[in-house]
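Input: one structure, supplied below.
Only a single protein chain was left out; the remaining protein chains are all shown in position.
What follows is chain A.
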Amino acid sequence: MSSLRKATLWSGRLAVLSTVLLLSACARPEAPGTIRDPYESRNRQIHEANKSLDRGVFRPVSTAYGKSVPRPVRTGVSNFASNLSLPGAMINSLLQFRPGDAVQNGTRFLINTTVGLGGIFDPATRMGATKVDTDFGETLYVWGMREGAYVEFPVLGPMTERAMVGRAVDFAMNPLRPLANSEERNVMTGTGVLRGADARYENSDLVDSVLYESADSYAQSRQIYLDSRRHKLSRNQETDYFDPYEDPYEDPNAQ
C-alpha cells in the first residue's frame, strides 16, 4: 500500500476518533434502567422494513444455509470470522485499560490462527483462552460516554447511539483491513455475513418468537436488546433490580 493511502486512512481514523470524543463530551446523562427513545416513530418504520427484509431475505437464506451446510462446516466458517475480529477486540481491551483481556484474546488469536488452522478450529477455548467479546461501544462506555437514545438501524437492527458510533469506529479501525488485499477483504465480509446467518439459524426459535409472535415486536426487540447490552457492559454485576413488592403497579422501566 502506498504511504499516501496509509496517511489518508490514518487521518480518516483520527477524524472519526475526534468526532467520537466530541460526542462523548456532549452526551446527556440518563437514569439507569430507563428507555430513551425519542426517535420512536422513525425507529418503528425502520423496524417494519427490517422485518420485511428478514422475512423476504435473511430468514430464508439463513434457513437454506443452516439446512444445506452441515453444522461443523458452519461452525468452522463462524470460527474463522470470529478469529478475525480478535485483533480489533485486543485494541479495544487496551483502550479500556484491561490488559488481561487483551492478553487472553491475543493468546487465543495465536493458538487458533496456528493450531486452529487459520481460525477454522477453536482449540483455544478448550485450553482456557475463551473469547472476550468486546467492541468500541464498550470502550466508550468505559470512558464514561452515555448510552444515548435507542435507534433501530436499517439492516443492522437495534442499537444505542453509543453502540452505533462504536460500530462505525470498529469498522474504520479494524487493524486487519489495511493489511488485506481486496479479495481478502471480500472473504472477511463474506464470512462475517455467513456467521450472522448461522447465528440467525441456530437461534431461529427465539428470533422468530420475538419478531413474529410478540404483540409488539418493536417494543420487545428494544427491551431485549437494551437488557442484554447493559448486562454485557456491566459484566454481570448489576444490582439495580426493580422490586415489584415496593409498588407492583410501577413500570420496571420507569423507576
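Just so it is clear, a contact is a pair of C-beta atoms (placed from the backbone, for glycine too) under 8 Å apart; a residue touches a chain by one contact, two chains touch by 3 or more; residues count from 1.
We adopt the following convention: contacts and distances are computed from a predicted model.
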| item | value |
| --- | --- |
| Name under which UniProt lists the unshown chain, selected from "histidine kinase", "HEAT repeat domain-containing protein", "Cu2+-exporting ATPase" or "Phospholipid transport system substrate-binding protein" | "Phospholipid transport system substrate-binding protein" |
| Omitted-chain contact residue, chosen from A:171, A:212 or A:242 | A:242 |
| Missing-partner contacts on chain A, residue numbers | 130, 205-206, 209, 214-216, 219-220, 223-224, 227-228, 230-232, 236, 238-239, 241-245, 248-253 |
